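Dropping the structure in here first, questions after.
All protein chains but one are shown in place.
Labels A and B are assigned to the chains in the order they are written; within every chain, residues are numbered from 1.
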Amino acid sequence: MRRAEFVMACVLGVLSAYLMWKSAELPIGWIPKEGPGGGAFPFWLSAGMLACCLWILLRLFRRSSSVSRSTDTYMDRDAVRLFLLVAGSLTVMLLLIHVVGVYVATPLFLLFYMRFMGGHRWFSTSTIAVATPIVAFFFFEIALHITLPKGVTEPFFYPLYDIFL
Amino acid sequence: MKILRNAAVVPVVASVVTTLAFSGIAMAGWEPKKPVDFVIMAGKGGGADKMARLMQSVIEKHKLASKPFIPINKPGGSGAEALVHLKQKAGDDHTIMVTLNSFYTTPLRQPGLGVDVMTFTPIGRMAEDTFLLWVHKDSGIKNVDEFVKSAKTAGNKWIMAGTGKGQEDQLLTNFLNKAYGLDMKYVPFKGGGRVAKELAGQHANSTVNNPSEQLGFYEAGNTVPLAAFTPDRLPLFKDAPTFRELGQDFVYFMQRSVVGAPGMSKEAEDYYRGVFTKVYESQEWQDYMKKKSLQGAFMTGDELKAYWKQEKEIHKKMLKDIGEI
Partner (left out) sequence: MEILDHLLQGFAIAFQPLNLGLVIFGCALGLFIGAMPGLGSVNGVAILLPMTFLVPPTGAIIFLAAIYYGAMYGGAISSIMLGIPGASTAVATTFDGRPMALQGQADQALITAATASFVGGTVSVVLFTLFAPPLAAVALAFGAAEEFALMMLAFATFVGLGGDDIPKTLFSIFIGLVLSAVGLDIISGQPRLIFGDITGFMHGINFLVLAIGIYGIGEMLWTIESSKGEVKISQATVTVGRVMDSLRKFKNYGKTTLMGSVLGYFVGILPAAGATPGSLMAYGVAKTISKHPESFGKGNPEGVAAPESANNAASTGSMLPMLTLGIPGSPTTAILLGGMVIWGLEPGPLLFVEHQEFVWGLIASLYAANVFSLLINVAFIPAFIWVLRLPFTILAPLIFVLCIVGGYAPTQDMHDVWLILIFGVAGYLLRKLDYPLAPAVLAIVLGPLAETSMRQALLQSNGEMMVFFQRPISGPIMITAVVLFLLPLFKLLKARWRASKAANPGA
């Protein structure tokens, strides 16, 4: 836990410094008769973030917060495995959306998650995996007129549009 | 004689051929295969947004298109986001966009975007919005002379509210500052409606709103138009002279045009042109133009491109004047 706290505070500190540097592209000072410049808000707030990171580190070394005294492991092996499986499958789904679109990517994701992580029967898994994109299509594309990304599968939807729109 | 006759016949034949060719295409009928992305270069609720949604409603009401036109707001970076989106959609037949004057100013101010608006497909100019100079009734100011006198006395304490930095309202403010030797302070707000309210609540001393934004307060007698940035007096505000009458040769409009993605196919271009011609001619659109004091005839094709070119040069000069580029 202590190591995680240390690493996180350092990473956030670097992020704050980077944001300060990016904000400084616009004036960060007080412009006479006008008030603060365009970069002032993000700059000083990022400086505040940096200060908080230092404060968190200080408390870590002085062991004055509950996290800094904790001896639990930050993520045990099981937690890491679950995290990588869930976040990884989400990432793959998003990548797939770019290529084959929502209507192929989501059923694959649902199949993977419910069948292999949840261990549900093929019947219930495939019913939900097929029903979800169909419901989504009618709710978003037909009822609300919001087009969802389709990637290379787009031409297959032209006949559907001709029928329903 | 023969030559003369031929010379007269050729253009006639040519025009007949083109007409046939055009109607032939119209007959063959390119139709959108999927819903059309109708990008709006501004946020929800603004002037451009309202117009886009009106156009969309007209299209749906009269069933002018076989597939719906779906408005998508891309207000980011004064329209930069929308322009880049359209550029990336080059060759796409299902993406069109409603533009305003940030169509010229944003690419000029942010050359890094690499957007050349002249490559976009000209579909139609639906209207030109007009601008007037407004003050609050309680200020007692009745004409431009009194306005100049008060603003001069106030110096940089005179607040001019407007929408966005380096955009239409600031260009007009800059013109007034220069023409009359004023030092008005320009304060940007989000959206013309908000600007109008700043004036009505006397948080600002003057604005250069479009009629559609100020109309409610004007009709209630809260605000007064002093002069119009148009060539002729507006029928709705007969008492407000034009700046031209006052000896300042300055005219400024806001374009309300529909453009297509660069490299759109000829068939799609013609299709959209047909749709928006019908929108322009619809009763709803004509009523709206009359009510909101909009000007400008329908313009398309090369004529529209030439208009863009001319407007782009004007804006380049104006932006240089205020030191934005």
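Note that a contact is a pair of C-beta atoms (placed from the backbone, for glycine too) under 8 Å apart; a residue touches a chain by one contact, two chains touch by 3 or more.
Please read all numbers here as calculations on a predicted model, not as lab measurements.
*Asks:* Missing chain touches which shown chains?
*Replies:* Missing chain, whole complex, touching shown chains: A, B.
*Asks:* So one chain is hidden, and I want to know which residue out of B:215, B:254 or B:304 touches that hidden chain in the complete assembly.
*Replies:* B:215
*Asks:* Identify the residue among B:93, B:128, B:168 or B:198 that touches the chain left out of the display.
*Replies:* The missing chain is touched by B:198.
*Asks:* Who touches the missing chain here, B:152, B:165 or B:233?
*Replies:* For the chain that is not drawn, the touching residue is B:165.
*Asks:* When the complex is taken as a whole, what residues of chain B touch the one chain not shown?
*Replies:* With respect to the unshown chain, the touching residues of chain B are 44-45, 49-50, 53-54, 56-57, 60-61, 71-78, 80-81, 84-85, 109-110, 112-113, 156-157, 159, 164-167, 185, 187-190, 193-194, 196-198, 200-201, 203-204, 212-213, 215-217, 219-220, 222, 287-288, 291, 324.
*Asks:* By the contact criterion defined above, which parts of chain A meet the unshown chain? Give residue numbers in ascending order.
*Replies:* Chain A touches the missing chain through residues 1, 4-5, 8, 12, 19, 22-23, 25-26, 30-39, 41-42, 45-46, 48-49, 52-53, 55-56, 59, 65-67, 74-75, 78-79, 82-83, 86-87, 90-91, 93-94, 97-98, 102, 106, 109-110, 113-114, 117-120, 124, 128, 132, 136, 140, 144-149.
Following the convention adopted for this analysis, only the chains that are shown with their structure count from here on.
*Asks:* Could you work out how far the Cα centre of chain A sits from that of chain B, in whole Å?
*Replies:* Taking the mean C-alpha position of each chain, the two centres sit 38 Å apart.
*Asks:* Residues of chain B touching chain A in their complex?
*Replies:* So the residues of chain B in touch with chain A come to 33-35, 37, 66-68, 70, 156.
*Asks:* Mind pulling up the chain A residues that touch chain B in the complex?
*Replies:* The touching residues are 33, 141, 145-147, 154, 157-158, 161, 165.
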